[in-house]
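What follows is one structure encoded as structure tokens, with my remarks underneath.
Removed from the display is one protein chain of the complex; every other protein chain stays in position.
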Amino acid sequence: MKITTKDICELVNGELIGDPNLIIEGPSKIEDGKAGTISFLANPKYNTFAYSTKASALLVHKDFVPTEELTPTLIKVENVYTSLGKLLNSFNQLNTNIGIAKTAIVKEGCSIHDSVSIGEYSTISKNVQIGENSQIFDQVYLGTNVQIGKNALIFPGVKIYHNCVLGDNVTIHSNAVIGSDGFGFAQNSSGEYEKIPQVGNVQIADNVEIGSNTTIDRATMGSTIIGKGVKLDNLIQIAHNVTIGENTVIAAQVGIAGSAKIGKNCQIGGQVGIAGHIEIPDNVKIQGQSGVTSNSIQEGQQLYGTPAMDFKKYLKSFAYFKKLPEMAASIKKLLKQIEDLKSSK
Amino acid sequence: MKITTKDICELVNGELIGDPNLIIEGPSKIEDGKAGTISFLANPKYNTFAYSTKASALLVHKDFVPTEELTPTLIKVENVYTSLGKLLNSFNQLNTNIGIAKTAIVKEGCSIHDSVSIGEYSTISKNVQIGENSQIFDQVYLGTNVQIGKNALIFPGVKIYHNCVLGDNVTIHSNAVIGSDGFGFAQNSSGEYEKIPQVGNVQIADNVEIGSNTTIDRATMGSTIIGKGVKLDNLIQIAHNVTIGENTVIAAQVGIAGSAKIGKNCQIGGQVGIAGHIEIPDNVKIQGQSGVTSNSIQEGQQLYGTPAMDFKKYLKSFAYFKKLPEMAASIKKLLKQIEDLKSSK
Partner (left out) sequence: MKITTKDICELVNGELIGDPNLIIEGPSKIEDGKAGTISFLANPKYNTFAYSTKASALLVHKDFVPTEELTPTLIKVENVYTSLGKLLNSFNQLNTNIGIAKTAIVKEGCSIHDSVSIGEYSTISKNVQIGENSQIFDQVYLGTNVQIGKNALIFPGVKIYHNCVLGDNVTIHSNAVIGSDGFGFAQNSSGEYEKIPQVGNVQIADNVEIGSNTTIDRATMGSTIIGKGVKLDNLIQIAHNVTIGENTVIAAQVGIAGSAKIGKNCQIGGQVGIAGHIEIPDNVKIQGQSGVTSNSIQEGQQLYGTPAMDFKKYLKSFAYFKKLPEMAASIKKLLKQIEDLKSSK
């Protein structure tokens, strides 16, 4: 794809400083930009590269003022990342309208919009509904009664169990599993575990993205709920009956145990664990690898550690943890000195 | 499905207090029960909902005595969870006897019982054996010589490598991988790692359930062994030559390194890590995110922390960890006071 700097400027609603007629063939990182590419500057740490990059054009914040001479044509915008997103999208158009592959199996009772694509060796069970412009890639499995809204992207190998419901604009990456059984067992009198059937489902709201190999279990009864705009990275575990509030983002390998309730706009770092039935209020930030095991969390709080505590307090305590050998030596010395003082009286 | 309260009562061998002729169409959670549904009361925390729920019937413990008037018909049972399990099973019958799909590939030398179902696009390699009433769903791969007992449920996308052996009543959820190579390499003199072929297998005993995207590696030689009645949640890693004892339950994202040996009836919390060659005795409980790196564990002990230590001692030490800044201030003050005392003599 080729696009002029002028057209890019219109696409991102920016201000152009330089040559409007440059031909741009793709994006590049600023530190290894090449002629014919457009790069971007979002993090001030990279400012110095603006003066050395070989990229032909540069997407920058509207307040960026060069402190030296530079060669790229500048396109100034309100929000560099949002503009970059629009721009990359235009370079990244996936094949659309490939239709329904001959090897795709669609069972009876399904309602599939004409504009839907279904890839090779995917199986769509009975009574599935799929909305406008959704793309189901290869080797996907959709169980009975699954509902998928508009503009879905379901990547190869995704498995969605029966009765799960997805809103519009949902993206699910390869080999993620939606709606497998919750981990529910009751111990009988001989110490064996008997399965508690998991008869609920998973409900995924609009604009959710789910990473590869992430697993979201169906509810025992009722629904496991993923709120509007939630973003889940790879290899995350969401247990049965969990609720996640709108616009919460969760990094890779986080595990959220059964019936936990996560608020809106939370940011959860990688490998965090959240115990069962915990409630986390809105706007909470949790540092990577923390383990949240109690409910006394305040809205907007930042957490760290296992068991998780206030972020700043953890760092302070951890600074002293590093000094524990010296502290122990001081205590030993003090005990000795006290004995000396007492005996010298 | 519709069932009367009287029939439910017989199914769970309970005592009925109320109307035996109510028609129940499905289960519900007590806090959002609706007319025509049956709910349950297992946790006393939820007792108050018994008096406000709109559910038509309620499964309760035989010792439950209402303290206020309530409207649902009560069904009193010995064990609420076990009864609930039976009840939900009757609402949750999966399609059985769907037979072998036309697109399923079964290679030569296989021995598949007549009652087995195999889903679309599944491939069954040479010399596989599958027992009575087992259901293999879509897009499953079974390698050469795999043996599966009776009543298995192998969900879509599961991959089982050659020579692995499963007992009866085994359930494996989507995209789990059984029998991939153990992580074994030998460093040569130039610092490169050369593969040690992994020629063993995985043996899974009766009544085991394995969660979605969990991985169990084959043994280098011999077998990786999952004992009878073991329950594994999602995204768990079981390395080569591990042995797990009967009725041990393991929560999501736990990792067990090579040749570790886990006892019977253990309970292992989410995201726990267990180092290679560690032996864990029976009835041990390990708190989520703990890291077990030494062998001095006693039967029935409860562990926490990284490296893992006694659970109660960890909590006690952690309480002081939180107070480290105050402790350091006290030491500083003491050192000053001692100096004052010494110089004032």
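Letters are used for the chains, namely A and B, taken in the order the chains are written, and counting of residues starts over at 1 for each.
Criterion: a contact is a pair of C-beta atoms (placed from the backbone, for glycine too) under 8 Å apart; a residue touches a chain by one contact, two chains touch by 3 or more.
Just so it is clear, the model here is predicted, and its values are computed rather than measured.
Contact with the omitted chain, checked across A:Ile17, A:Leu70 or A:Ala252, is made by A:Ala252.
Contact between chain A and the unshown chain involves residues 26-29, 32, 79, 81-82, 84-85, 88-89, 91-92, 95, 103, 119-121, 137-139, 155-157, 171, 173-175, 207, 209, 211-213, 229, 231, 233-235, 247, 249, 251-253, 265, 270-271, 288-289, 305-306, 318, 321-325, 327-328, 331, 334-335, 338, 341-342, 345.
Listed by residue number, the positions of chain B touching the unshown chain are 105, 121, 123, 139, 141, 144, 157, 159, 161, 175, 177, 180-181, 183, 185-186, 188, 191-199, 213, 215, 217, 220-222, 235, 237, 239, 253, 255, 257, 271, 273, 275, 289, 291, 293, 306-307, 309, 313, 316-317, 320-321, 323, 327, 330-331, 334, 337-338, 341, 344.
Basically, only the chains that are shown with their structure count from here on.
Here the C-alpha atoms of chain A line up with those of chain B after a rotation of 120°, rounded in steps of 5.
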